[in-house]
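Only one protein chain is missing; all other protein chains are in place.
Each chain gets a letter, A and B, in the order it is written, and its residues are counted from 1.
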Amino acid sequence: MSSENQPTAAMDSLLQALQVNIIPNQEYLLQGSILDTQVQRLLHRLKGLCDNVETAPEQFFDYEVCFSLRAPMNEQTLQMQQAPPPLLLRVRRSNDPADSHMPFQLRYIGNPELGDAKRPTLVRASFDISCSPSIIDFLTEMGCRMEFEYTVKGYLFRKGRMKITVSKIFKAMNMNQEPLSQSYLVELSVLAPSGSDAVAEDMRVFAEKLKPLVILEKIDYKRLATVPYD
Amino acid sequence: MGVTILVPYPLEKKTGPEVIEDLAKRLLAMQATPAGQFLVDGDIFDNPTMNKTKIHVMHNSEYPASVFSILDNGQKQIPLITDLIFDLLMLKVSPTYQSKKSLKIESKGPRYELGDFLIKLGSVTMSQNQNFKGILIEVDYRPCLVPALCWDLMREFMQGFLGQHAPTTVPAYFTTNIPMNPVQHFQRYNDTYQPIDTVQQYLEHFNNFRKQTQAPMMMTPRN
């Protein structure tokens, strides 16, 4: 600890904050989907259950692009004959002209934590970073490769610390906005400092209330990756 | 936030702390009031496979919730402003980009307020051994946002304060042409000043300090 009027180096204070668990770096997540025809019912139920009762659900219309950064091959990885998994970074911005002054959001999402079969929700490392619009150029020059992009349009609800989004995914940069599927993605998530496992239980209880309209569960991405698609 | 001019100050056979003390006395005689301490630091991340690309990650205690990063690929610089969590992300990219601990540099020292002016007397040190590299003086005229409008006024102030070591011409940072696109150029001189401009000036001077190998003795200010 430095003396009172001496500013501490930013990195030191950040690591200190990380140690006392005040930086939200864990995402608790449950996902599900609902058909377009039934989404009004779900919105209606959420409107009744969530905090922002008086105002209509907040709407959002975002553009998201995912970048990957591959670590250089070194001797160790060459021996294993397998490249280490790339680092995935997502950049998100609002498409709404009214939000043009809002910062872009850079997001790092880690792999889901293992050995969490008993946990009611998926847990993964996540950093949300606000940044200036130059982020896309910055990442490209850094050597990141663009993996995919899409636009997403939907509704946002809040219940305590929980965030509920009901959104539809469209192919990006398409004037006609071609939807990717006939259903809405429903996500229930909390971004919290590590060690706040109690929140997962709240999420389970909340997800229970949305049954049978939508079944929110832990999605295992590894299993999805093996499903062949064209 | 206002227009900030950063000038290196020669030591002239004195030690760093002595020069800082002299300048501080001069400021107090001008009725300036001490206003705490400041710290600006800069880290370099580089990628062994992409030789030219470097990422400078910098912090300025004047903007304690922000991280200023500048990516330099040899041809152009891309500035990026983010919140503090970006530092954690830079730890995650460590297989690709690694921090050069020996080139970590910082400028810190006392701050003074004089009317609307803010003056910072910074001692520059490099690497973990805190090797003393020189002195950087930051003069910030907070009410004005356009360098072109207040340059004469700031020059007058700096002449009063730094005497013969004050810059007489506009620092090159403001007058070099920056290509926005192939046909259009602009100069920072007539542009609205941004916090990143302060950081970029620091970066220029930090890079000069990094290049110079031996301890500074008779350094002349670069104008």
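Here is the rule we use: contacts are C-beta pairs under 8 Å (C-beta built on N, C-alpha and C of every residue); 3 or more make two chains touch, one makes a residue touch a chain.
As a working rule, contacts and distances are computed from a predicted model.
Name of the non-displayed chain as stated in its UniProt record, restricted to "Mediator of RNA polymerase II transcription subunit 27", "RecA family profile 1 domain-containing protein", "Phenylalanine--tRNA ligase beta subunit" or "Integrator complex subunit 10": "Mediator of RNA polymerase II transcription subunit 27". The chain not displayed touches subunit B at residues 1-2, 114-117, 141-146, 148-150, 152-153, 156-157, 160, 192.
Listed for subunit A, the residues touching the missing chain in the whole complex are 40-41, 44, 53-56, 209, 211-212.
To be clear about the criterion, only the chains that are shown with their structure count from here on.
Mean C-alpha position of subunit A lies 36 Å from that of subunit B.
Contact residues of subunit B toward subunit A in the complex are 36-39, 41, 43, 47-50, 53, 55, 59, 61, 64, 67, 69, 71, 73, 78-89, 92-93, 95-97, 106, 108. Residues 5-11, 14, 18, 23, 25, 69-72, 84, 87, 89, 106, 108, 127-132, 134-135, 137-138, 141-143 of subunit A are the ones that touch subunit B when the two sit in their complex.
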